[in-house]
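Of the protein chains in this complex, all but one are displayed in their positions.
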Amino acid sequence: MTVAASPVEPAAVAKRIVHPAARVLIGRHRFQWWEVLPWLAAIGFYFAFPDYLGFGTELLIAILFALSLDLALGYAGIITLGHAAFFGGGAYTVGLLAFHGIWTEPITSLLLAAVAAAVVGFASGLVLLRTQGLTLLMLTLCTTALLGEGANMAHDYTGGFDGLPSLPIAPVFGVFEFNPLYANTQYLYSLAALLVCFLFVRTLVYSPFGQSLTGIRENLLRMHAVGSPVRRRLVICYTISAAIAGIAGGLWAQTNAYVNLSALDLDRAATVLIILILGGHGRLYGAFVGAVAYLALEHLLARIYPTAWQLGLGLLLVMIALFARNGILGLGEVLWRRYLAGRAAS
Amino acid sequence: MDFAGNFASILLGGISAGTVLFIVSVGLSVTMGLMGFVNLAHGAFAMFGGYVIVLAMNRAHVGFTAALALGFVATAALSVILERALYRRLYRAGELDQVLFTIGLIFIFMAAITIVVGPESQPIMLPPELRGQLNLGFTQYRTYSVFLIVVGFLIVAGVWLAFERTHIGAQIRATVDNRRMAESLGINIDRLFTITFAFGSGMAAIGGGLGAEFLGLDPQYALKYLVYFLIAVSVGGLGSVVGVYYASLLLGVLDFVLKLYLPKGGTIFIYALTILLLLWRPQGLFGRKAT
Partner (left out) sequence: MTEIRLETRALSRHFGALIAVNEIDFKLNAGARHALIGPNGAGKTTFINLLTGVLPPTHGRVLLADRDITDRAQAERVKLGIARTFQINRLFRGLSVLENVCISVAERLGAAPSMFYPAGRRTDVIEESMHLLETLKLVDDAGDRVSELPYGRQRLVEIAIAIGLKPEVLLLDEPAAGVPSAESHIILDAIERLPEHIAVLIIEHNMDVVFRFAKRVTVMVGGAVFAEGTPREIEANPQVRAVYLGQAGRG
């Protein structure tokens, strides 16, 4: 059983592998035709609903935020109520730099937001990821609560409850201005950011690193027993996830030209968790589906019947936990498999 | 007031606040330690029970003790129904599903109470014997607070004795310690879970009712104090009655003191301490270390 990892061209090797299961693995990262649909829909939305671009921007940012959580939760199995800390960290980085006139160029500000959030993610990950399960959940909960309180206390810097209003954001590429009334620049800017981040996450998920994260999620003890440096992988994953959440926060601050404490609070942390579960975690597009479903429902119901919205949301969560653990996409997969099985039988 | 009097009144205030926290949280500690189930909805049971007790007293003019008993029974009954029908299906599920389920339950409880009773805070009318001040010798203090402290102590003593001396207490302790072995000894785990869950929720109801005067009672109750219940339970150690008692008292006193001297930053201190403690001892002060 001596298969040397010889320097043979992978393509040549790939050709001689015929077993269907192996071929699936070899080709899994290839783009499927339907993957272009969400992006076409997003561009279509731009032209079809010019009056709703503000909502559209909010939607894109929610998708990005949920995507960042999916990396940590859906792929590595890190259950956390703490992602709002990174979102808020990114938002306040952008906000503080702009408010005090230090730096207003949007794209580089986003990168700074990512770095700031990554630093927080790395530090907290090193410390917190020593624990698991309920203890980890409690720690993330307390950290979020602590940061929220801290930001409130430092209201001289953070603007407290009222936040930092009217942030000056320079035009993108020096040309495209953020117009507070007509959100076309914001929408396309957010869409571009989402696309770049999504491609990055997608590459990560299909890489050997992503595969090992899945192993960690599926059976942590087994990963130790195959020699995997589990904690290192978790911290790296958590840091990257934090960076992307930071970009989402930075986008939020830029497109709203405003940042306040709601960027960091438990409500935001719980909402992004619900969005991801609703769509289906551990499946790249769960963030898309979940954000669309949740925000659409919220906009329709929450304003008019807030108590009914709360009741409905509660019932939805209970139903999901009991019957549809993998969210909308999970349900879709089950139905699709049943359809295929039905076709095979007939 | 002299220093001793000041100190005593702060201590008493903190301990009485901590006692309320304990009475609500003791059920959560036992069920989480016993069933390993993350029941974030525990505060919702406390809220439900509190509403039953307060509304019975205010609207149906039921007596104080009778209202407490009614709250206990009603909440225990509701919890048994929910446990048998729903909770049971999630015992083998992961933490994530349990968290989602119980958060969903919280929302349902909150909305239901808003619809049925209304969003306002419910006033509580204490029975006349418990109002006013009590002369404790070295200081005067609110009668109700002293009453709470005494009740809390009786409860922790009673529950501890029940755990140590009764048959069912031994069964609970054995199951918390090693579930598989307990099962192989023939202990009926399902029945044990249901009984413990009912008792824990009933206790939460009592805590909700007794604490209404101090914590208030409105539909946000379940969420507002959730972090505190969870801190009391994790710091004390899952499954340890004595642990959650000490942790609750500690939390109550800390919170009280901080509100007096550091009104702006108090809660940060508590969160930071909790984080440090859980990092140092993930199993809490009195919890069992995971092997």
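Letters A and B mark the chains in the order given here, with residues in each chain numbered from 1 onward.
The rule we apply is simple: a contact is a pair of C-beta atoms (placed from the backbone, for glycine too) under 8 Å apart; a residue touches a chain by one contact, two chains touch by 3 or more.
The structure displayed is predicted, hence computed values, not measured ones.
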Chains on display which the left-out chain touches in the complete complex: A
Residue among A:G101, A:G174 or A:G227 touching the omitted chain: A:G227
Touching the absent chain when the full complex is considered, from A:M153, A:L204 or A:A270: A:L204
Residue numbers in subunit A that touch the chain omitted from display: 1, 3, 5-6, 10, 13-14, 17, 19-22, 24-29, 203-204, 206-212, 214-215, 218-219, 221-230, 233
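Quick note on the criterion: only the chains that are shown with their structure count from here on.
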Cα-centroid distance, subunit A relative to subunit B, in whole angstrom: 35
Sites on subunit A touched by subunit B in the complex: 73, 79, 127-128, 130-131, 133-135, 137-139, 141-143, 145-146, 149-150, 153, 270, 273-274, 277, 307-308, 310-311, 313-322, 325
Residues of subunit B that touch subunit A when the two form their complex: 32, 38, 86, 89-90, 93, 95-101, 103-112, 114-115, 227, 230-231, 234, 238, 264-265, 267-268, 271-272, 274-275, 278-279, 282
